[in-house]
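Removed: one protein chain of the complex. Kept in place: all other protein chains.
Labels A and B are assigned to the chains in the order they are written; within every chain, residues are numbered from 1.
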Amino acid sequence: MERPRHQGMVKNTYMRWRLPLVCLLWEVAMIVLFGVFVRFSPEADAHWEEEKREMNLTSDIENDFYFRYPSFQDVHVMIFVGFGFLMTFLKRYGFGAVGFNFLLAAFGIQWALLMQGWFHSFKSGKILIGVENLINADFCVGSVCIAFGAILGKTSPIQLLVMTLFQVTLFAVNEYILLNLLHVKDAGGSMTIHTFGAYFGLMVTRILYRPNLEQSKDKQGSVYHSDLFAMIGTLYLWMYWPSFNSAISEHGDAQHRAAINTYCSLAACVLTTMAFSSMLQKKGKLDMVHIQNATLAGGVAVGTSAEMMLTPYGSLIVGFICGIVSTVGYVYLTPFLESRLHIQDTCGIHNLHAMPGLIGGIVGAITAAAATEDVYGKEGFIKAFDFTGTYQTRTPSVQGGFQAAGIVVSLLMALAGGALVGAILKLPVWGDAAAENCFEDDI
Amino acid sequence: MERPRHQGMVKNTYMRWRLPLVCLLWEVAMIVLFGVFVRFSPEADAHWEEEKREMNLTSDIENDFYFRYPSFQDVHVMIFVGFGFLMTFLKRYGFGAVGFNFLLAAFGIQWALLMQGWFHSFKSGKILIGVENLINADFCVGSVCIAFGAILGKTSPIQLLVMTLFQVTLFAVNEYILLNLLHVKDAGGSMTIHTFGAYFGLMVTRILYRPNLEQSKDKQGSVYHSDLFAMIGTLYLWMYWPSFNSAISEHGDAQHRAAINTYCSLAACVLTTMAFSSMLQKKGKLDMVHIQNATLAGGVAVGTSAEMMLTPYGSLIVGFICGIVSTVGYVYLTPFLESRLHIQDTCGIHNLHAMPGLIGGIVGAITAAAATEDVYGKEGFIKAFDFTGTYQTRTPSVQGGFQAAGIVVSLLMALAGGALVGAILKLPVWGDAAAENCFEDDI
Partner (left out) sequence: MERPRHQGMVKNTYMRWRLPLVCLLWEVAMIVLFGVFVRFSPEADAHWEEEKREMNLTSDIENDFYFRYPSFQDVHVMIFVGFGFLMTFLKRYGFGAVGFNFLLAAFGIQWALLMQGWFHSFKSGKILIGVENLINADFCVGSVCIAFGAILGKTSPIQLLVMTLFQVTLFAVNEYILLNLLHVKDAGGSMTIHTFGAYFGLMVTRILYRPNLEQSKDKQGSVYHSDLFAMIGTLYLWMYWPSFNSAISEHGDAQHRAAINTYCSLAACVLTTMAFSSMLQKKGKLDMVHIQNATLAGGVAVGTSAEMMLTPYGSLIVGFICGIVSTVGYVYLTPFLESRLHIQDTCGIHNLHAMPGLIGGIVGAITAAAATEDVYGKEGFIKAFDFTGTYQTRTPSVQGGFQAAGIVVSLLMALAGGALVGAILKLPVWGDAAAENCFEDDI
């Protein structure tokens, strides 16, 4: 790893003082803002005994902690190990992938707790956080990790931190529009996390287009062991995806159902991925990139509908389709995007998150529009779509329309936001990485 | 990884169209069968609010999801990461081990949901699935992963899929005979999963015996990093085994007890494995193969009895014995099986699953036969062995006899089934791997 390097380049890229300064200043800002705004939710506060009496709860086990903590930990593993190791396939950038993912996620979750808190958990001047907020912060950062996949190996850590700051902010705004203004359901985040994160990242990488990146083409390959590390990422994402899609669903049947639907969709997705990978490759061999990525598309695509009565066979169908779409995307679409549209998508997030995210939004809209009281039961129907208060009179087909609107809003927010942030990242102040340095570990 | 190869061989082994065709057709069949048969269990269905009232439950936390989901995720990790990575020790076959394990498990769980569903969760024409079905499907596939260990590196993916189809079917039949007809207890599957899976796999590998496999002996070795990857598999299996053995036990004390017994047995097993590994090796060094495998035998061997009142010291004794038996097996029995009986057991599943599985069945029979109302309490006694209805008058010693019968049935089903499936796999239509290609990653 010790190779002679141009001094100037090093200065330009890492800038001894800039990264420390940004990290320290931002962390100080977090402390101040947390000091002013963030407190414990009643279920995490020492006043819980009184709260329990008021809520007429008889046992500590009814604390939200026990409903959601196991899922939270699974989601946490997905963000830090799953996304981190999924990106270790580059032969010389494994440590950068895991390390920078760690840095941006650790920063992002703090900022997300604030941004999402102001929108969703703000009570009498304070943000009250509990385990559900932690899950939502992880979700929000998940969308940044997705975007990171598009620009992997081509940006400096400061650029990543700047992107995280802006993307988390826009994520929270978009999420507020969808969940609160449009009253859309999106428990597993097909729209808010995947569609938004992926198109945001694709737009950023388009703006940061480097025509002479061809010269480091050889470093974009993988080696034997880097592929096994990447499989660790893949498998943890695949195994824990049922937790991801069910983590913030309603207590009881909704969480239960979301896990089952996701399990089914993912299983089907593996088979069609393998089938198309073998079919489209020379000599019928399997391509590791497809196995590492396209097998996960089934989880993305039931993100919106997993908590609905999609039914196990519906989930299989969604997984079936997405394994095909995603694999075909890797074979035909990624080269096209790069050569024609100048979108250099290192990890192929267009195939794993963007298209399956859109499909997930559409499946969600259809499933919502097709809902009936017969299928859900009278109470279940109201509970599943939260048709109470202002939304008491909303019909399934209207809900389906709003769900569809949610897709469009997420897409537009992502493209506009990505363009803006891409332009900001082009400012020379952040210290861009030189093209010949791309895809190289150097930390 | 780019080496010149004979074109004919490639055609023979991977067959551009056969793998895709099998995957796609089978997945379509799954969708159709799921569409006809599979629906949500009442606890995962949107009618849950009504169900809750009927069952007189006051809180969503009493949904089976919260009793079993954390254990389910641990089991899920064992199947996909545990078994997958345990088999990465081969220096040139790491990706094949993880990748094919992924493929067969993803297919297997779907077919297992159907097969086990018809036998155990079939109500008015529908299979109603919940989290317990997901665990059972993972368990069933676990037995296929075990059998995969015997033939690792020597079969084509299509052969694996065919084996999975048949093995899952026979597993479900054997499980039905044991649990429903013999009314046997086997929560951790010493008999149904390990004994059945291992002898099935050993029989298959016997039938597929390749006399000229000696020539690829050098590829059967491990290298430094492949051994560390294998340790990831070992540790996840070891750590999560208490979840495996307790996942489908009765709510409350039985789950609690099963986890404790398994924890104790595994801890003891590590010490005797290390002792005998060091004692039997030249120069007293430890053998990595033993550490990777024999340390797990203690989990296998309390599979049947973990939920019974085996007591912590009973568990230590079982673990103590199994560490020895398994390690001695690796040193003396595996070479004997290969040279004399022509059983080429790549991962040594005879030592890790077959013998400890039999021991587990026997320990279960003894523990059941020794049960008294004094030790279990009046209610606990009935609950532990489900001595209700038709079985109201069954005594512990009779139960012990049935448990013993369960071992014999599992063994016979495995040997007969393995012989049958081995013969089917020999059909040239599946595209056997050439001997010189064995233990080589080529996907």
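Here is the rule we go by: a contact is a pair of C-beta atoms (placed from the backbone, for glycine too) under 8 Å apart; a residue touches a chain by one contact, two chains touch by 3 or more.
Since this is a predicted model, take the numbers as computed values, not measurements.
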Per the touch definition above, residue among B:A112, B:V302 or B:L316 touching the missing chain: B:L316
Touch criterion as defined above, residue of B:L286, B:L341 or B:L427 at the omitted chain: B:L286
Sole residue of B:E49, B:E62 or B:E338 that reaches the chain not shown, by the stated touch rule: B:E62
Among B:T164, B:N245 or B:T295, residue touching the chain not depicted: B:T295
Interface with the unshown chain - residue positions in chain A: 1, 10, 14-17, 19-21, 23-24, 26-28, 30-31, 34-35, 38-40, 43-50, 52, 58-61, 63-66, 69-70, 73, 76-77, 80-81, 84-85, 88, 94-95, 98-99, 102-103, 106-107, 109-110, 113, 129-131, 134, 157, 225, 229, 232, 441-443
Touching residues (missing chain, whole complex) on chain B: 58-59, 61-62, 66-67, 70-71, 74, 224-225, 227-228, 231-232, 235-236, 238-240, 242-243, 251-257, 259-260, 263-264, 266-268, 270-272, 274-276, 278-279, 283-288, 291, 295, 309, 311-313, 316-317, 320, 375-377, 379-381, 383-384
